[in-house]
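So the structure is just underneath, and the comments pick up after that.
Apart from one protein chain that is not included, each protein chain of the complex appears where it belongs.
First chain written, first letter: the chains are A, B and C, and each begins at residue 1.
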Amino acid sequence: MADSAGADDEKETGRVEAFSDGVFAIAITLLVLDLKVPRELPEGTPLRDVLMHQWPSYLGFGLSFATIGIMWINHHRLFTLIRRVDHTLLVLNGLLLLGITVVPFPTSLLAEHIRGPDARDVVLIYAVHALNVAVFYSVLWWYATRPKSALLWRDADPVVVQAVTLHYRWGPASYLLSIALAWWNPWATLAVDALLALYFAIPPPHVKRLRRRGGQEA
Amino acid sequence: MADSAGADDEKETGRVEAFSDGVFAIAITLLVLDLKVPRELPEGTPLRDVLMHQWPSYLGFGLSFATIGIMWINHHRLFTLIRRVDHTLLVLNGLLLLGITVVPFPTSLLAEHIRGPDARDVVLIYAVHALNVAVFYSVLWWYATRPKSALLWRDADPVVVQAVTLHYRWGPASYLLSIALAWWNPWATLAVDALLALYFAIPPPHVKRLRRRGGQEA
Amino acid sequence: MADSAGADDEKETGRVEAFSDGVFAIAITLLVLDLKVPRELPEGTPLRDVLMHQWPSYLGFGLSFATIGIMWINHHRLFTLIRRVDHTLLVLNGLLLLGITVVPFPTSLLAEHIRGPDARDVVLIYAVHALNVAVFYSVLWWYATRPKSALLWRDADPVVVQAVTLHYRWGPASYLLSIALAWWNPWATLAVDALLALYFAIPPPHVKRLRRRGGQEA
Partner (left out) sequence: MADSAGADDEKETGRVEAFSDGVFAIAITLLVLDLKVPRELPEGTPLRDVLMHQWPSYLGFGLSFATIGIMWINHHRLFTLIRRVDHTLLVLNGLLLLGITVVPFPTSLLAEHIRGPDARDVVLIYAVHALNVAVFYSVLWWYATRPKSALLWRDADPVVVQAVTLHYRWGPASYLLSIALAWWNPWATLAVDALLALYFAIPPPHVKRLRRRGGQEA
């Protein structure tokens, strides 16, 4: 009985992962729709000038692609350790997916208006969205690791679980700080957010491989 | 023989779930295409005013996201209890997916025209669509639970099956009632539909976890 | 050795099915992008008139949805019987997927121009596309069932295999006939194509369930 219940749990989690992966994959692929092919060129203007001139959309594409990619790696990392999902986790995961499907909007805003008079506003929108996602990740992970929830694999390596917890600990506060910086200099906000993205792209220390169990390599 | 037929059935159901999950994931992610980035602003208008002014598209986005998310959780709940699919179930599932892919259309109509002279019409379209989806769910579940269909897991917990049946029992009638209210006040229709969405978001009583079998937790 | 090779084959086929399902799910969900929400209405025109007037896009949506749905059920049916894929099958499956991703184009053309002077041309484009897809299905099935290919499950029920073969036998010829009818009356072409779609939606006689093995139900 315990065994088949365990198999059910794994199937359940598998379906949540598959649905989430679908959302990640679609969100990351839809980004290309923002790269516009110039159809009719003004007389005498070479195509390459028009293409150069739309560099903000390449920047936006690159930023969004990296952001969603890093979020996927983090989602992946958490769900390697999660064995079963309950209703609350489904809702928290739904909030996270909301944050992911929205990504193209603040990044497009940023790329479009970073050079104009609304620079601070678009940086704030971008940074608040990043903060939201960081909070969603932290809440999901906090809920999943509560002893009462009992959602992790029972043989999950405590070193790995602890490393992930520490890795996420300062996320929300750091994003909050980056928002405060916008009143001084919007570019400082972006610099801090880029560093934070990089930080979350790199696996936590002592967690070289995405695996849940400890022990030596075979 | 019985065992390998069972494995076939599970694989079959798995493929139907995967296809349905794909449709849900794409439908929910496509919604972001309705959030438009303002490119050229009228002289002297700050971006934030333009962004504020398009609040109906945020409302539409939020509504559609929640609607599709709740539908996914419900689909998920039913298919936890379904072991095999036959041709009729495939067709019923197809009707359900039709209802899901269409979601952005009535919600966009609603968000765009709720403030204008066509408010009642868009509310009616929205509520009729919600009724259709409720009917599709009820018919699918009625068909799957018919003893003659024999589509459920044989060890499906009868308490859970019964709870789901009761949960869906008043769905179509409630949506019908919400439609009638539109002739009195369209906002009443929306309020009832929002409450119904919430009601279907919450798991039925006595079904705390999305699992098919009874028994104690391990 | 034979067993683990078999497991590899199943995994392989699973990945081809998953990729194909993804394409089907996306193609069927993208259709909603053709349903346009009227933004600004001409003075004094009620929304409902504008919505009624764009009935061809609803027709196109319904047609395409049914077409892709039926194709998915057929794809599903064939792959229930196929155990392994080789390079040629991958290419044939690719041609089939090409036919599926293209579906929105001829159906949109049809819905847009069926009332105008180009009715015959759009019907011809639609019917030629349907013929292509029928030919791709027939070739794929012919290739998969060749004894030399050895791609089917060894315990595939020969009654089912034979029923599928018979079911597809007259497909291409019937679509060819429907094309010839367009010179007499384009609506006759559409009527025949609709009947053929219905014919392919229904499982072949003696194949009530999508399962590969014979034997009694448990």
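FYI, contacts are C-beta pairs under 8 Å (C-beta built on N, C-alpha and C of every residue); 3 or more make two chains touch, one makes a residue touch a chain.
Quick caveat, the model's predicted, so the values are computed rather than measured.
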Considering the whole complex, which of C:66, C:81, C:122 or C:156 touches the chain not shown? C:122
Pick from C:85, C:127, C:144 or C:161: which residue touches the chain that isn't shown? C:85
Touching the absent chain: which residues on chain A qualify? 17-18, 21-22, 24-26, 28-33, 35, 37-39, 41, 46-48, 65, 69, 72-73, 76, 80, 201-203, 208-213, 215, 217-218
Going by the touch rule given at the top, which residues of chain C touch the chain that is not shown? 1-2, 4-6, 8-9, 12, 15, 18-19, 22-23, 25-27, 30, 33, 84-87, 90-91, 94, 97-98, 101-102, 104-105, 108-109, 112-113, 116-118, 121-122
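In this text, only the chains that are shown with their structure count from here on.
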Rounding to the nearest 5 degrees, give the angle of the rotation that lays the CA atoms of chain A over those of chain C. 180
Distance between chain centroids, defined by C-alpha means - chain A, chain B (Å): 26
Measuring from the mean C-alpha position of chain A to the mean C-alpha position of chain C, what distance in angstrom results? 36
Any chance you could list the residues of chain A touching two or more other chains? 26
